[in-house]
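The structure's right below; bear with me while I get my questions together.
A single protein chain has been omitted; all remaining protein chains appear in their positions.
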Amino acid sequence: MNTIGKLFTFTSFGESHGKAVGGIIDGCPAGISIDEEFIQNELRRRRPGQSKITTPREEEDKVEFLSGIFEGKSTGTPIAFVIWNKNQESKDYDHLKDIYRPSHADYTYQQKYGIRDHRGGGRSSARTTAGWVAAGAIAKLILKQLGVEITAYTSQVGHIAVKNSYEKLDLSQVESNIVRCPEQETAQEMIDYINQLRSEGNSIGGTVSCVIKGVPVGWGEPVFGKLQARLAAAMLSINATHGFDYGKGFEGIAMTGKEMNDPFVMKDGKVSTLTNHSGGIQGGISNGQDIYFRVLFKAVSTILQKQTTLDKDLKSVELEARGRHDPCVLPRAVPIVEAMAAITLLDLYLMSK
Amino acid sequence: MNTIGKLFTFTSFGESHGKAVGGIIDGCPAGISIDEEFIQNELRRRRPGQSKITTPREEEDKVEFLSGIFEGKSTGTPIAFVIWNKNQESKDYDHLKDIYRPSHADYTYQQKYGIRDHRGGGRSSARTTAGWVAAGAIAKLILKQLGVEITAYTSQVGHIAVKNSYEKLDLSQVESNIVRCPEQETAQEMIDYINQLRSEGNSIGGTVSCVIKGVPVGWGEPVFGKLQARLAAAMLSINATHGFDYGKGFEGIAMTGKEMNDPFVMKDGKVSTLTNHSGGIQGGISNGQDIYFRVLFKAVSTILQKQTTLDKDLKSVELEARGRHDPCVLPRAVPIVEAMAAITLLDLYLMSK
Amino acid sequence: MNTIGKLFTFTSFGESHGKAVGGIIDGCPAGISIDEEFIQNELRRRRPGQSKITTPREEEDKVEFLSGIFEGKSTGTPIAFVIWNKNQESKDYDHLKDIYRPSHADYTYQQKYGIRDHRGGGRSSARTTAGWVAAGAIAKLILKQLGVEITAYTSQVGHIAVKNSYEKLDLSQVESNIVRCPEQETAQEMIDYINQLRSEGNSIGGTVSCVIKGVPVGWGEPVFGKLQARLAAAMLSINATHGFDYGKGFEGIAMTGKEMNDPFVMKDGKVSTLTNHSGGIQGGISNGQDIYFRVLFKAVSTILQKQTTLDKDLKSVELEARGRHDPCVLPRAVPIVEAMAAITLLDLYLMSK
Partner (left out) sequence: MNTIGKLFTFTSFGESHGKAVGGIIDGCPAGISIDEEFIQNELRRRRPGQSKITTPREEEDKVEFLSGIFEGKSTGTPIAFVIWNKNQESKDYDHLKDIYRPSHADYTYQQKYGIRDHRGGGRSSARTTAGWVAAGAIAKLILKQLGVEITAYTSQVGHIAVKNSYEKLDLSQVESNIVRCPEQETAQEMIDYINQLRSEGNSIGGTVSCVIKGVPVGWGEPVFGKLQARLAAAMLSINATHGFDYGKGFEGIAMTGKEMNDPFVMKDGKVSTLTNHSGGIQGGISNGQDIYFRVLFKAVSTILQKQTTLDKDLKSVELEARGRHDPCVLPRAVPIVEAMAAITLLDLYLMSK
């Protein structure tokens, strides 16, 4: 199951230390100008080594298109692309070959398949999301033409959360700091906290929030293709995610029906709602208001501290990870969340035509 | 998109006040004894009117099988079934025909399709989940044979939450009170709170938690059919759901990697983990530990208080719902959560064979 | 795999002697007037007992809609329907319970599933196609609005074939005789031949041809959803089919490229082709010309003569079928071919929007 989507589909391939990661987009509308610089920039936002709070590994992440584009435009045929893996220092992982790292996928892959590429997590590595970001970038290009804009940001790191709801944030500031939090003071606290944990060889999680503006009424397919169900599935496909909510979400758990309901009103001659606790979705279908949701990421499993676990012979072993790792994936997860939202929305748009 | 699943698929049909709700199960393994009494009992758990904190509407919810069963056993061919709608007092809904109720799907369905069956919410009514529970009951029968047991319970109503984690609860007590919370004192608080809101014509939401025991290592399909992604999509297909988390979830947001990681250990000669913060899933694949997750339900949209909204001519109107409604859907959502979990897990089991 | 289609999907259920056959249509566009008399008439064309050359069994085949239709119009939600089985004289089949009839599906179903409903062929009975015809009738209603007309006819029975290509036939005459062959003299020969075989307790096959007019350029999805591939799969899903060709097909096997090619020309101000050997499809996509194809049906397996075969204990047994059976399925297959063509085309139309 490495394909997502129904009309706009993306099939992903690749392992962390294989030749390449990438995929095939099928169902891309024809005649779209493929802005390679935009796509490359999205990959840059995801790429490791981009700041001092992410892993210092340098990866090029240059996307190479193999098909489906002619004279700069999509032709309606499959768009295949590869992102070559470079500097795969496979030997770095030899000591992990026979060890089941705690809270990684080593053990489950080994049991399910009887074989696994252990280098850098193999297929379960977040490296594969480079391909997702490239596919999402193409979806974004099309959604932009439809007036849909997707913006994600880091909204919580450990116990440090943004203080304002998304309406009060200046979302144009997301890229202005390395943690991708548009509240500058909070951003600094987050950065300091991440740096502290890094120095301890520890890691931390948090939430990425995402706001989607410009979706018209009618996207989403009842009853088993609801907009929120499709978004949740897309988000929980991202490595290390553990939760999803939309609209008021868990923060609104104590609100009564009277407080929660969003009465319809006319605003500027258009149907709108007085509040938007529903997060822009009713009955699984977009209602024309902003769609907003949160994605929960647990703390990264790779820590630079001693841990006890089992090896393949089911013997207890001590493990101490080496090398370069993200103490917090959230800043780099921001473009991944956006990409998966874009892939999901474009598919639902095509379904709703 | 009224079909869920890949190998064990369920296609749902039906409106609240049409002739019937029901569906077709395709891919049910052959030779399974179809225990109709068990299935009927699951429907009873979902049915309205079962207690004083649910709607007093009486619905029979008697399932009638039309195919796929021969001499009491599944034959491997599609199992179609219907649950006839009774006492459809359609006239009760005449006053809602042209009104977009706040936070309901009236407006979005009307805009998407240009037509809708307005009676009782039509297709967007939770009435349709009667069919889901029937399909889930068949999935449960098969999972039981595989040693898998699924138990859901009401874990929070408004601000009132269970005090203990699932390991410390006596899950055999779920059915011992009408709110389906195994912590008896908390249950009583929840019931009192729901009764209070009902008397005010108001409503409330909360969380249903679900525990799945007995899933072996290896269920779940990377990378776009991850166990948690499939569960999330299934849960967010249920009416009024707004969130999902698994393992420690949002409560573990401030935990560092060191605290969060689940080291592998041997226990009773089998691979186990010291803690289970991962919720039984690693890399999208079950790891043999208990799977547990929460589903967030917002407060019911139908309240018996005056509200202002729009009608189909986009004029402001006053609306006051009449009739019989659940002030809190959680107790009746418990079997629905279990059913959707069962449908999801059985499909992933068949995928993993 | 009892579902066909991607956007307009039909999920079939039912056994010959179960309670009912029927299905669920998902993805039917909203706002379509559901002309029940038209649908019922299509079922009448398929129904047994309609003439002296078909089985004299009388089946009502009255379709009952359960959902998805409101005030006579489709609502965009799933349309479930049942056709109740009547006069199921199951005891008629007791002597076949343990016998594998030659060239029937008794043996393969038993081996695949370990259990089967033996009565009247169970799931493998052509009885289930009643549901297909109902679903196809709804597809036809929509295609008619798009200007697409589908006409099938019996083109060969045993060695007796129509003498003219479809362009020279008066397709309005298909329903004017009981064998559904628009060439009246040939029709009479076919009828006589079928009657002769019936009197001998024997059976015969042949071909149904189908012509589709009015499909615009652009339907069909390269490379694995080609129009001809989708049609072939739909046709070879029909019971007793053994072959499919389109355009000149097998009759053009000796034609060279020079003879076969269809040069593009302008006709009445529109792009057309001088000849139409391609059958209206190029590169898997409709080219605006008539689509035409043939479906091969083998002789019916049930014959009223003594045959030797095996029973479930793998012992040799003599079998002599009793009762009422079609000596030739072709006349009743005509509406089934049309129905499956309609289901396929409507789906490809929705894909091409």
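General observations
To keep things simple, chains are lettered A, B and C as they appear, and every chain counts its residues starting from 1.
Rule of thumb we're sticking to: a residue touches a chain if its C-beta (ideal position, glycine included) is under 8 Å from a C-beta of that chain, and two chains touch if they have at least 3 such contacts.
Given the structure is predicted, the values throughout are model-derived calculations rather than measurements.
Residue in contact with the omitted chain (choice from A:Arg101, A:Arg123, A:Lys226 or A:Lys298): A:Arg123. Only one residue in the set C:Gly72, C:Gly147 or C:Gly283 touches the chain that does not appear here, and it is C:Gly283.
Residue-wise, the contact with the chain that is not shown comes from C:Gln111, picked out of C:Gln111, C:Ser165 or C:Ser199.
Listed for chain A, the residues touching the missing chain in the whole complex are 1-3, 9, 11-15, 18-24, 26, 30-31, 64-68, 70, 73, 75-80, 82, 112-117, 122-123.
Within the entire complex, the positions of chain C that touch the omitted partner chain are 1-4, 6, 12, 100, 102-105, 107-109, 111-112, 123-124, 128, 156, 158-159, 197, 202-207, 217-218, 220-226, 228-230, 232-237, 241-250, 252-266, 271, 273, 277-279, 282-287, 296, 298-303, 305, 307-310, 314, 316, 351-352. Although one chain is hidden here, its contacts on chain B can still be listed: residues 6-7, 77, 222, 351, 353.
Criterion: only the chains that are shown with their structure count from here on.
Centre-to-centre separation between chain A and chain C, using Cα means, comes to 47 Å.
If you average the Cα atoms of chain B and of chain C, the two centres end up 40 Å apart.
Centroids built from CA atoms put chain B at 27 Å from chain A.
Touching of two or more other chains is recorded for residues 1-3, 12, 112, 123 of chain B.
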